[in-house]
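Report on one structure; see the data block that follows.
Rest of the complex left out; these chains stay put.
Each chain gets a letter, A and B, in the order it is written, and its residues are counted from 1.
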Amino acid sequence: MATRKLSIDQQGDFRYTIGPYAEPVLEIEPGETVAVETVDAFGGKITGDQDRPSEALEGSHLNPQSGPIYVNGAEKGDTFRVTIESIEPRGPQPRGTTCLVPYFGGLTATDRTAMLHDSLPEQVNMSDVTTDGIAWDDETTIPYDPFIGTIGTAPEIDSVSSVTPFKHGGNMDLPDVRPGNEIHLPVNTDGALLYLGDCHAAQGDGELCGVAVEIPTVTMITVDVIPDAPIEWPRIESDEFIMAVGSMRLMEDAARIAYRELIEWMVDEYGFETYDAYMFLSQVGSVRLGNMVDPNYTIGASVPKSYL
Amino acid sequence: MATRKLSIDQQGDFRYTIGPYAEPVLEIEPGETVAVETVDAFGGKITGDQDRPSEALEGSHLNPQSGPIYVNGAEKGDTFRVTIESIEPRGPQPRGTTCLVPYFGGLTATDRTAMLHDSLPEQVNMSDVTTDGIAWDDETTIPYDPFIGTIGTAPEIDSVSSVTPFKHGGNMDLPDVRPGNEIHLPVNTDGALLYLGDCHAAQGDGELCGVAVEIPTVTMITVDVIPDAPIEWPRIESDEFIMAVGSMRLMEDAARIAYRELIEWMVDEYGFETYDAYMFLSQVGSVRLGNMVDPNYTIGASVPKSYL
């Protein structure tokens, strides 16, 4: 199929909430490939060590999203399938941004885990990023291993902050949302309304300080619709594994959701009995911690395809 | 001021999400009193013991809200003050509905605390409700002690399920939202956009099974706007106490938020030092558990006015 494009200019205003109330910026057919120009999670507002995140950023307008993209024919109850073709860094160097944002991160008090502490110090680390690697500092290069931090379809009537992951996908910060893998998302409204952004050049498990190596990109995705195939939570399929994704606060509840969804998948599509799958995953299941910093934490539970 | 009215007919379609995207159904001036006809949390769809909640209810359309009410002059950064004048039961008997909804409640697996259990049995308890009391069963009368289960102002750009309590108020299920008390809510958008519903004839701490004695009502409120007085979380003031309200999952995080907000209130308006307030509340603070069943749990932390 032909390749479509969603450029920064076509986008115009970026979105900060994922829901059914925004006008689509692009309309496509199932099967089409789209090249989406994304901005980084700070909308490019942090450009160097001299910037203070607390001054550069505004509370309710974080994590700008491209979209929504309307996919013709997608209807509530379908499954939306996104194949990630490639993620290329975009824009001038240093294009990789990492920083400490006050009261945000895994080892700090936050507005959700409220305490009386002063905030941790603000700090910025800019890095040159190419597909050959991330120049973290003078001595250290981190492999370029990009993925989409935030991708989701509109909920039916709610409009969810782009900072929050939930059933619709959203800010999962899960490195398995990477080129070569397929992401399945629920369709809750006509056209599905896809949003994406927040691409990362690399990220460790949990996105500990709350910020990965944030980069603007050109992200190529191919979009399909599986009719009449409702799913409740996102799913990921790679060559090696199938993975169910749960996003919740408590982290243990995210893990429970992911594993229970994986069991249901194994029962529905691979002929397992529920309790056999439960005992079998106890021996061969893998858990990936996406983030431990967002309003909901994200965990992916997977099983190798070789066992299915 | 004159009394305004928002009837069932004027309302038309009820709202299932609290946000800035719905058209106001009533426009009022600050200082006006409004008589709002509310429906019960099930929209009246459960009428007797023979009803099965799983058949009568639809997943994403629970907890119907009256509104939004647009208040002239209210602007982002103001505080919205609602004085609850009275809550009267409305409609034919038995008008009080309690039931067990599958995978919803405090002692059951839910979609957020996912497990492999079958759901608990469904059960309905209808009761006659007057201002004299609730006829729970042949032997037991529970005092009529009504309050508003869900009340909130629109977030700035998000639209939050009416089932969820958060910074904007929402489904707090906190019995202190009762006649005689003042509720303070943040204003995030022009006109504030007030939603309310889900009135309860009585409720214990935590709303254990997820359902109180749900009733349709006429609820009289007086609305005011305090300009340029931003608050982040709801607050309640009675003759006896001031109370800050936190809604979060973890319950301990709800408690932390409530107490930290209460400390800030005591510092800002009553001249306390932060750490003195912290130590003093350790001796005289009270905690009220609103709900332990909703997407976020709600806790109110209060201090007697006699100490302020």
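By our rule, contacts are C-beta pairs under 8 Å (C-beta built on N, C-alpha and C of every residue); 3 or more make two chains touch, one makes a residue touch a chain.
The model shown is predicted, which means the values in this text are computed figures rather than measured ones.
Each protein chain is a copy of one sequence, and the assembly as a whole in this entry counts 4 such copies (shown in place: 2).
Everything below uses one rule, namely that only the chains that are shown with their structure count from here on.
With centres defined as mean CA coordinates, chain B is found 33 Å away from chain A.
Considering their complex, residues 16-17, 19, 21, 60, 111-116, 156-161, 232, 246, 248-250, 253, 256-257, 260-261, 263, 274-275, 278 of chain A touch chain B.
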